[in-house]
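All protein chains but one are shown in place.
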Amino acid sequence: MQNELTILAAGGDLRYDTAARALAEVAAVFTIALPTGTPCPEGLRADLLLLPCPVSADGVHLLAPQSEKRWPLAALLSRLKPGAPVLGGLFGETAALFKAAGHPVADYTRDERFALRNALPTAEGAVAILLDRLPRTLDGASVLVTGYGRIGRVLAAKLTALGADVTVAARKPTDRVKAELAGCRAVPFEALPTVASGFDAVCSTVPAKVVTADVLAALPAEAPVVDLASAPGSVDEEAARVLGRTVIPARGLPGKCAPVTAGRILAETVREIVDDEGGDGVWI
Amino acid sequence: MQNELTILAAGGDLRYDTAARALAEVAAVFTIALPTGTPCPEGLRADLLLLPCPVSADGVHLLAPQSEKRWPLAALLSRLKPGAPVLGGLFGETAALFKAAGHPVADYTRDERFALRNALPTAEGAVAILLDRLPRTLDGASVLVTGYGRIGRVLAAKLTALGADVTVAARKPTDRVKAELAGCRAVPFEALPTVASGFDAVCSTVPAKVVTADVLAALPAEAPVVDLASAPGSVDEEAARVLGRTVIPARGLPGKCAPVTAGRILAETVREIVDDEGGDGVWI
Amino acid sequence: MQNELTILAAGGDLRYDTAARALAEVAAVFTIALPTGTPCPEGLRADLLLLPCPVSADGVHLLAPQSEKRWPLAALLSRLKPGAPVLGGLFGETAALFKAAGHPVADYTRDERFALRNALPTAEGAVAILLDRLPRTLDGASVLVTGYGRIGRVLAAKLTALGADVTVAARKPTDRVKAELAGCRAVPFEALPTVASGFDAVCSTVPAKVVTADVLAALPAEAPVVDLASAPGSVDEEAARVLGRTVIPARGLPGKCAPVTAGRILAETVREIVDDEGGDGVWI
Partner (left out) sequence: MQNELTILAAGGDLRYDTAARALAEVAAVFTIALPTGTPCPEGLRADLLLLPCPVSADGVHLLAPQSEKRWPLAALLSRLKPGAPVLGGLFGETAALFKAAGHPVADYTRDERFALRNALPTAEGAVAILLDRLPRTLDGASVLVTGYGRIGRVLAAKLTALGADVTVAARKPTDRVKAELAGCRAVPFEALPTVASGFDAVCSTVPAKVVTADVLAALPAEAPVVDLASAPGSVDEEAARVLGRTVIPARGLPGKCAPVTAGRILAETVREIVDDEGGDGVWI
């Protein structure tokens, strides 16, 4: 990243303050709708616009939970140099506004490195929930982790490091072998109703309803089910309600549990996207 | 432990229910002032009386937070066989009552195995506090642990397993070498004011005021200080107040964070004390 | 796997004895050119033929290092039921013989689960070599692992668990992030000449000449280079000779360092190939 780059960071929560501070080490950073950093002066024309995730709640205004003013996204265009890239998360309809004005648009949440790095605060957040909810130690507890993707791998490793007996449920045979190599027990999803009675807790990362009524019915009544999957989640909520099982929705953990780390991850990803000059399906 | 032993478990919180259930695997267990278990029948004469920790809040009545009735300790004497041992935690003045009636009295909190095993739920409780309080991941965080005794060792190992950079402050040179062998950095207490500015958090286990005003002043303002030491604690509270440092008192974590495990540990210790026929300064 | 299956295990080293014994738990196993197991009786017609890896050294006879007799592969055909599958490793030209006789042929070395599981004995073998060759402890040693595939991941984890400071060199940015998540430092290959002077040892798993003359020249003279990549290896051998660097070729470690485990892995893979009824490019 060239040192003389001028970045405008607009909107977002505490994470975006941290990201702005981290980017200030390698660029001139100005802020809008953020409590920290140098407020954007009149007449500034930035080389890059950094927006939050999601970019907007209503499709028109900037998501700006730390500001009392409302900022129309369109008003940001005049602060950018022609062709300056716009980076944000989950643009939805708002991408069209920037593209129409000639700005390349990148969604950093599509960057695999961003997702990989966020698996760490997500896994720590899940561990915190388990420590909080379980009436026993994690050491020696039997925990089911569904899915062995980015989050499942890091979470299974953290739990194993803390002395838990981890069972990984995964569809792909090779993922099950990988879980075994990492010291876990591994089962296919079909086996879950049979083995579920032995678990003290469940952490589910699969964005599909793999924690079915059968699985919930077989779980011990008091075993908490932490649903880490993005919407609509992993758990058959209706069955959980009927059966009286405790389901703890746990999305967006990096921003909630470790906003400073989440901000640093964002800053690192922004730098990489700029240095890569695109790639990996990030530019939309 | 003989199988035909009859135990009377009286008073205490959720831990004592778990302990009673665990002991029921190897003895006939009856309960007083506990919601679970077989209520003590009229005329029962038990072989052993299990009391909570502390035994009493007022020196006269049983500590019985799960019961609405008040139970004078003296009333328990009639439920015991002559010479039946009485096990409890922190008897204080109440030991005299049982001794005068001819019952040997053991304080299980003086059993080294009990203390060692409780280091595990204590360390998990401290990890939970850090995960909750730190705005960043524990992975990569720099954490100071003061003391390298029972709790310090287990806690430093847990934090290291979670990817934290752990510094142990210990007085004894051999403890510092042990901490280094376990992958930590080690410093004497005198060095703390010099190095404290680099810590993201502090967990203090030393029952002496080692987290002095000098150390607190050098710590980053936002670094939480978790005080795990038994009363009166590790931290110069007055200096912390003046300096605006966040001190989190964290005593009795096993019972608060992992009552089921704490109950099992108690049951295991009771069995060992009975099987040992004394020893180790437990009988008072 | 059906219990009544009859397997003929022919040839191979100690691993194949272990595999035959392990398969005998779930099938009737007979052996040829192996010291253990039930010798194949006259007139047997097996449901499955298990051959070693490689199947043959000369393209005509069975690889049978534990037998003094020479066994033409063609002679095995008469011991098989029509259409009985033949499983072996690296058939080369010999596959044609079995196919022409109507037998489906599977190369178990192409099974991803087989390769994944063998990463474990390979990594242990590499650790053994380092412990043997380094004049210092692995604890605290700085070790370069090139590649972050099956072997690189397991090896980096073992070395980290033993207290080494591991640097992973990988081409893909996402692999570098994965290595960082696992507690390693990560660099692209281009950086190696710059950082190589800091390594105490190198383990290279990439089947391409990534340990170039530049890297070798920058390494400390006494740092051993363990070449774990399949032929033709990772290291510029000519440059190593000229520079006087120590290169330790380390192929086939599972069979050499842990033949019993390697045999069990083979038996497990055979069972899975039979149960899968093909799949994954194993049938050739």
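Odds and ends about this structure:
Note that the chains take the letters A, B and C in the order they are written out, and that residue 1 is the start of every chain.
Here is the rule we use: a contact is a pair of C-beta atoms (placed from the backbone, for glycine too) under 8 Å apart; a residue touches a chain by one contact, two chains touch by 3 or more.
Since we're looking at a predicted model, the values are computed, not measured.
Of the listed positions C:Pro121, C:Gly152 or C:Pro173, the one in contact with the omitted chain in the full complex is C:Pro121. Of the candidate positions B:Leu44, B:Val60, B:Leu116 or B:Val195, contact with the unshown chain belongs to B:Leu116. Check C:Arg21, C:Arg113, C:Lys158 or C:Arg176 against the missing chain and you find that the one touching it is C:Lys158. Although one chain is not displayed, its contacts with chain C can still be listed: residues 14, 120-121, 124-125, 127-128, 131-132, 134-140, 158, 161-162, 257-261. Listed here are the chain B residues that touch the chain not shown: 112-113, 116-117, 119-120, 154, 157, 173-174, 177-178, 181-182, 272.
Rule of thumb we're sticking to: only the chains that are shown with their structure count from here on.
Taking the mean of all protein Cα atoms as the centre, the chain whose own Cα mean lies nearest is A. Annotation, chain A versus chain C: rotation angle of 180 degrees from the Cα superposition, expressed as a multiple of 5. The set of chain C residues touching two or more other chains is empty.
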